[in-house]
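Chains shown are a subset, placed as in the full complex.
Letters A, B and C mark the chains in the order given here, with residues in each chain numbered from 1 onward.
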Amino acid sequence: MEVEQPLHRALGLTDDELERIRERLGRDPNPTELAMYGAMWSEHCSYKSSKIHLRRLPTEGPQVLVGPGQDAGAVDVGDALAVVFKMESHSHPSAIEPYQGAATGVGGIVRDVVSMGARPIALLDPLRFGPLTDERNRYLFEGVVAGIGGYGNRIGVPTVGGEIAFAEPHGANPAVNVMCVGVAPAERLVTGARAVADGSIMVLIGAATGRDGIGGVSVLASRTIEDDAAESRPSVQIGDPFAEKLLIEACLELVERGLLEGLQDLGGAGITCAVSESASRAGMGAVLRLDAVPLREPEMEAFEILTSESQERMLAIVAPERVRAVEDVCRRWGLACVPIGALVPGGGLRVEADGVIVAEVPARSLADEGPEYDRPMAPPSTGDGDIDDDPTFAMVTTAPADAFFGVLTSPNVASKRWVWEQYDWIVQGETVVGPGGDAALIRLEGSVKAIAVSTDGKGRFGHLDPYLGAAHAVAEAARNVATVGATPLAITNCLNFGNPERPEVMWQFAESIRGMADACRALNTPVTGGNVSFYNGSGGSAIWPTPVIGMLGVIEDHRLAVGHAFVPGTFVYLLGETFAELGGSEFADVVLGRIAGRPPALDLDRERRLQRMLIEAAALDLVSSAHDCAEGGVAVALAESAIAGGTGFAVTLAGDLPPHVALFSESASRAVVSVSPARAARLEELAIALEVPFVRIGETGGPRIVFDRIFETTVDEVSAAYEEALPKLLAG
Amino acid sequence: MSEPRPRVGVITFPGSLDDRDAIRAVETMGGQGVPIWHADTSLGDVDALILPGGFSYGDYLRTGAIARFARVMEAVAAFADAGGPVVGVCNGFQILCEAGMLPGALIRNRSLRFVCKPVDVRVETSLSALTEGLIAGDVLRIPVKHGEGQFVVTEEELPRLEGDGLVVLRYCGPDGELDDRHNVNGSTGSIAGVRNERGNVVGLMPHPEHAVDPDVGTTDGQALFASLLSFAAAKV
Amino acid sequence: MSRRRFEVLVSLKPGLLDPQGKAVEGALPALGWSNVTGVRVGKHIELTVDAGSDEQARAQVEEMAVRLLSNPVIETFRILAAEEANP
């Protein structure tokens, strides 16, 4: 006979954690209280395994207005404007129901930005799936993309960028991350620092509460998905983007009119989280009346109302005399708006239902006093074999032209047009550069200033060396921003990892943090926030350790921004140096079938100089195009510039490197720029002054693509191959 | 004395998304943008109306199905009956069809996917509030962004549409050539925009308001706004 | 007083092309069904109506279907009355 497990364990709490709760309360918690702790102390909400490592990230700088610890980070972009941004994962829900999982992921991150008082102005969606040769992966991929569009398009926030990578380890569990960027007058940011008075009313705005994601936090987010996902199925949530759009407008109107003391989204752990965090931040307690909460379904129990994750809800903290005005605004937008309690002196959170106290615990104990673990770490034992097997020195029998088309049509490299044409990337009318460039460029309303955003993760590199993987992700994200001419300012992140209870996963995590911290420090891009997604994978296998970086930069005048399209009649320069570095490259994976070796070295000093050069070249209006080198090396960078401009080129990749290395090495800190002959000398001077290695490799023009003495093709052929690759794969 | 700037009302329905963009485009083109709320019963003193793009009521049930019952719609119908120019863009087009102010209906794209990209459209008639400054055959590059933009009419209705010259825009190639591969959503007859008999009510799927600012796209929408403003000014 | 649950089935008019139906029909052979034709995808709307009598309720649903639930330009509908709903 099966022994029924004790309630606390069913709720995801360990015996030690139960003991901790008992100590804190001085008594046994009742089941409702246990459910609250179970939700709040889950990995997803408490960061219990990651906190100790996250503290090592650099989080300060003059540009940082709000660092980690709030719903979203914020940076100063000048002109008294704050840009708010944050990234989050919705991988587990997406693995169960891709459309709704992704859609509600968009909804959640948008509310994080709105809760800071900022208007959402851009979305980005870094995504990772198993190979498209598998039907289920195609289903997940198409569903996730449709879900992101289905939600993002309906709320009027342009989806301007993202990333898509495919790799076997993501087959069990796609990584679905969404980043939202918002903007607000700096003095209007709604932060926890606002004074909240005793007696302030907690007002619940938006959707009614149903049995959505009950236990979702612990069931969906804190446990590896088993093959029989059926158990968690009823926890699927349906997104209502229409309600979200109304919620965005209503909340921003409330903020603009100065009617709020605080604003908090309801996400994981629902009302419990929003109320306990609001109270705890204010250093107060709260009384919460569950009878007041509008319900979507009959006969919901207290613990269900407390932990429901129903979407499209916000909690506002409002002075009693302003409640009426808040209600008026919400009514106009057709939204429910109900006082559900008040902040009170002391630190206790008292929950009442039917006039009976159903739970009474210190607010802080839920929000801030969760457990914290220093979990055991150990490098994986299998890694060394992979490292020794460096593909740089492998025998290559494939002809360069074949290798080139192989790499170019790999879904990691090929055009993602099929995806981003499903996203409205022009709404709001500020998208100077949408998807497809190195970084998206969004003009700030009424000015010529623009922000540049890019998301990057380096799964293969991270798998081979998590320190380097994370550092490269930061470097590449910053390089993307610099390539368009913007100055990188700060990052957010989403850390996608396996089961933290496994020492090798925890080691990967710690190494990634170390790499991210070093790169962020060197590039002066502090971490303003982020999200940790553990338990990705199934059975015994984890996904590749993949920190995804969301980089934010700014350019003073977007008219000086640089695109990546070639025009005829320019000189082509390769900035930076190419080494024999094919470890973890797209070439090694696609052409040699190997994911092995050491990822390229990263010299952060070089990287910084290259970025400075790109930014200055843009500011001086020296270059006519710039494109950084990443997956697929110089060959792909050149090809993409040719495709974008419909203009061919002829280049000679000089040096002693074998052709496949010269073409496909993924050495860091490089970019391909084109410059009109009249400005070439000035570009060279700038490179010399900034100590950036450069070589003029050829010229642009004509319909042909010529790699001298290696191979030739045409722009048309390359364009067609690049554009058709993904649709072909999806056709099965 | 400066010329009077035509006042163009832009209606915000719950879920409208391109309302701010439309107002901005009107202002860029020298008109005066006037926000109008869906629950208003009067339009105030406007010379033209735009029903903007977006997803009114989430596009739930059918696009435009719920918004067409918005309180303001009675006033919109009266305004149109009096000959006032009314332009529906994307979701606005869908609403006007649902309201019976324009022929046909818009259903899901042939691909079943949302599509956002610049397309070429050919002007079919200058007899409409939106195209009076253009010549049939002109080709404009303007973005579309919709999931339900496939224009359909019943077989009985189609000959009337074509015969009476109610088709205002068609999806085409860069030189104005019609070909199924340029028909971005599979619309009957590649129809991208239609008008009513009088020509004062026009609906179109492409978004001209996203084609007026050279910093963020093409400027071919300017000609359409210029037409609308001069049509409206004639009323002033 | 009558409280009754109704179902309204909305279909695209015959002559009109149905992109969803076509997609379903196109997907079936790959799953092993080549014996399916004439796939049409429409809407299924359920609702509960309180009215003075069943006849009144039905008449109201009819009117809702004409005015809101379907678009007579392109769609037809049919109403199914379910068992009397519990009050």
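Throughout what follows, contacts are C-beta pairs under 8 Å (C-beta built on N, C-alpha and C of every residue); 3 or more make two chains touch, one makes a residue touch a chain.
This is a predicted model, so every value here is computed, not measured.
One representative per chain kind is drawn in place, while the complete complex holds these chains as A x1, B x1, C x2.
Methods note: only the chains that are shown with their structure count from here on.
Taken as a graph of touching chains, this assembly forms an open line, each chain in contact only with its neighbours along the path.
Look at where the CA atoms of chain B average out and do the same for chain C: the two points lie 30 Å apart.
For this pair, chain A with chain C, the centres built from the Cα atoms lie 41 Å apart. Centroids built from CA atoms put chain B at 36 Å from chain A. Residues of chain B in contact with two or more other chains: none.
In chain C, no residue touches two or more other chains.
Chain B meets chain A in the complex at residues 14-15, 17-18, 20-21, 24, 54-55, 57-60, 113-117, 143, 145, 147, 207, 209-210, 213, 215-217. Residues of chain C touching chain B in their complex: 12-13, 15-17, 19-20, 23, 43, 68-69, 71, 73-74. Residues of chain A that touch chain B in their complex: 146, 149-150, 153-156, 240-243, 245-246, 333-334, 420-432, 443, 558-559.
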